[in-house]
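Please read through the structure below; I'll follow up with questions.
Partial complex: the chains shown occupy the same locations as in the complete assembly.
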Amino acid sequence: HAAEKKDFKVAWSIYVGWMPWGYAADSGIVKKWADKYGINIEVKQFNDYVESINQYTAGAFDAVSVTNMDALSIPAAGGVDTTSVIIGDFSNGNDAIIVKGKGDVASLKGQSVNLVEYSVSHYLLARALESVKLEEKDLKVVNTSDADMAAAFKTPDVTAVVTWKPIVSTILESPDATKIFDSSQIPGEIIDMMVANTEVLKDNPKFGQALAGIWYETMVALEKDPAAKEAMAKASGTDVKGFDEQLATTKMFAAAKDAVAFATGPDVKTTTERVSKFLFEKALLGKDAKSPEAIGVAFPDGSIFGDKDNVKLRYDATYMQAAADGKL
Amino acid sequence: MKGIVFDKVWKEYGDHVVLEQINLEIAPRAFVALVGPSGCGKTTFLRMLLGEDTPTRGAILVDGRPLKPEPDSDRGVVFQRYSVFPHLTVVQNVMVGREFEKSRLLGRLFGQSRKAAHDEAMQLLSAVGLEGHENKYPASLSGGMQQRLALAQALNRRPKILLLDEPFGALDPGIRSDIHVLIRRIWNENDLTVVMVTHDLSEAFRLGTRVIAFERQRNRPEEQERYGATLTGDLPTPAPPLGATITRDFDVWPPKIASPLPNAEPAPQPTNGKNDSALH
Amino acid sequence: MRAINIKPNRGWHVLLACIPFLLVLVAYAIGSSLRLAENPNDKLLPGFGAIAEAVKQYAFTEDARTGLYLMWSDTVASLARLLSALAISAVIALFFGIFIGMLPLARSTFGPFFAVASMVPPLALLPILFIVMGLGEASKIALIVIGTALKLIRDIALRVQEIPREQIIKAQTLGASTWQIATRVITPQVLPRMLDALRLEIGPAWLFLIAAEAIAADSGLGYRIFLVRRYLSMDVIIPYVIWITILAFVMDMALRWVQGRAFPWFAGARAS
């Protein structure tokens, strides 16, 4: 069992909503807050998002940056009780469905669609299809690595892709690319957050507090300090202009109180229900899952979705609240 | 002018003079045995005759015409090793020459012409004593049998000149004398000029109608620094290194012809050694 | 007696050979049970039961949606790619290898180029490959071909140059043209040696296959591994990896067998 400890490891991967973590580590914000709570925090960057979640699930890391859907399907379904410490943003256009030439969602019928299977892209596609009464059966999904999506779109046999920024921006530079659906049409359903191992957190609340402290100080830097933004832009392989473009479609909760409001609001619950259903249909809730409710999800107000005896994902607003109240 | 003529031939590799001023006339149907210490350039001499290498200076003429500058079917060759093709059976090894000739594109014969080539090859094989082995691969033959095969293979295209580079150097003494009989018979029965390099003096005198010795001109003790020794002391500029050339040239008398040698015949001594090379 | 002179007999040999495999199994079993004791849902080192369960599901149960036995359809898809790529690679390499190894002019022209080109990391140039070949089977096969053919070419060119010069001269004295030397002397001798070179490329070929399938595919062993990697299903990955290892090993043995069968002269020629 996780006992009180001093050394913590945080994994993050390159994505616009998580770039602050890298900046916080480089600029000393992490160290400042860790020192304040008398702990050590190592922040590790991953190029490969999936690998970072896997490492967290396997216990090599105490916290990881992840989307709500992946938090449910990977660590939670893998038996690792996980708590959402910080809700950083939700995707508000970052994820998009793009076709070559003209078209709309209904025209996807019968086409091949390239996307990263079982990722939020897959979910976005499912939601888009739902809106025009289509099903996944009506088209063909081809698993394609995100790193190669931009190049893939340039090939003649690829006609539709679902992916996220910055790849979306790169693809949209092609004159023949048309965005037909994006996450701003399902606002608040693709949530980017920092999650931590529940047990670790229970035994070491300081860790959660430090994470919140780090995050909101970095948010201030992002808003106020152009150098900070430039550093983040550079680290994500682009420039400030490109980074701003990505930020524009990301609903950042720069202020802790906004994040608390979102976390305690009703959207999270309906989203959880939708995502669970999607994951269940894809058999991603575990082999033994008999229904979308197989994995319990707890919300800040104490209510629980799904199996009360198998709660593995917990939305917790305590640390964000503490930040909002200036109690860190 | 018939036969092979070496006219003031030099061979150098960079600074290293291998052969120096070779003047030589080889009569048609001669059996020339070439002897000389290791590294003196015997193989180089043969390579030039093959057309594999060209003289640095001088010219080589065959029947009055300059030598073709690449190996061709008018000159057959047998090396000490690697002469036969390991992926072909014995009879295929012999036939292949005819196939090269008759089938420019495929290098393979079929039907009637194949049968003719096969029969011809079988005759040659029986001439060299390999009947019954025709479907084996060379690797399963002994060294002596492989060299017989190489001979049969070389003879198949009826070359005018047969070049042998220590063909029996790797064989046991017993097997060697058997094959000596064979090569004499072949030479007797065909219109063939033979040039054979050998390490073995007794072999040279037993087989050759003419024995030619190559040597570096300044005799240096065996197994000494090879070229350094030529750079002698007190000359202001180093003396140019010396190449090998013909130092002795015997006509073996009486010129041997016909009749296989008896197996145990003692090595003949040179009865009429002359020390003049043919063109001097 | 010196250790160098101690030779195990047949029985001991078999026994000894099993030891490292057993050790790995035991180490895995211990590691797995330790992790499972801590978190019964741990996915990193699943127990043997869970692995057997996954194998049953993937190899012996029809997939509900497609009606296929996933492991077999993945195997068929991957092997089709791998084998056709290796075949193409072999043909290209045979042609260029003989060309370069045999003709000094070709060697001058292409030798340095292939020496440099074989150092290019092919994965990094994938985008260009996609444009040229599209995203379908062609580009996957092309990736494997590029990854293996350059090595093969250089290898075959070397083997051609190892053919004793004496044979080339002999062929010429038998009247062979360059073309005849290539087709009747060099090619048949290089073929069995190419199988040796090909055996060395089986490992890299699998590597590139997995990489290609990870990038864009809807079936294949590498595809499946990368897909289930998303939720760390080591219970699927481990049997797949073992299966790939077995396949690679069998291919290696098959090539050796073919070599012995198709080129009966080769064993003898190599020994001498």
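When the chains are written out, they are named A, B and C in that same order, and each has its own residue count from 1.
Rule of thumb we're sticking to: a contact is a pair of C-beta atoms (placed from the backbone, for glycine too) under 8 Å apart; a residue touches a chain by one contact, two chains touch by 3 or more.
In this text, all values refer to a predicted model and were calculated from it rather than measured experimentally.
Though each chain kind is drawn just once, the whole complex in this file has A x1, B x2, C x2 as its copy formula.
Criterion: only the chains that are shown with their structure count from here on.
With chains as nodes and touching pairs as edges, the resulting graph is an open line.
Measuring from the average of all protein CA coordinates, the nearest chain centre is that of C.
Comparing the CA-atom centres of all chains against that of chain B, the greatest distance is found for A.
Put simply, the C-alpha centre of chain A and that of chain C have 38 angstrom between them. Work out the mean CA point of chain A and of chain B, and you get 82 Å between them.
Counting partner chains per residue, chain B shows two or more touched chains at no residue at all. Contact of a single residue of chain C with at least two other chains is seen at no position. Listed in rising order, the residues of chain C touching chain A in the complex are 39-44, 53, 57, 126-127, 130-131, 134-136, 139, 214-218, 223, 226-227, 229-232.
On the chain C side of its complex with chain B, the touching residues are 164, 166-167, 169-177, 179-180, 183-185, 188-189, 263-269, 271-272. Of all the residues in chain A, the ones that touch chain C in their complex are 50, 54, 57-59, 73-74, 77-80, 114, 117-119, 140-145, 147-148, 150-152, 154-158, 284, 287.
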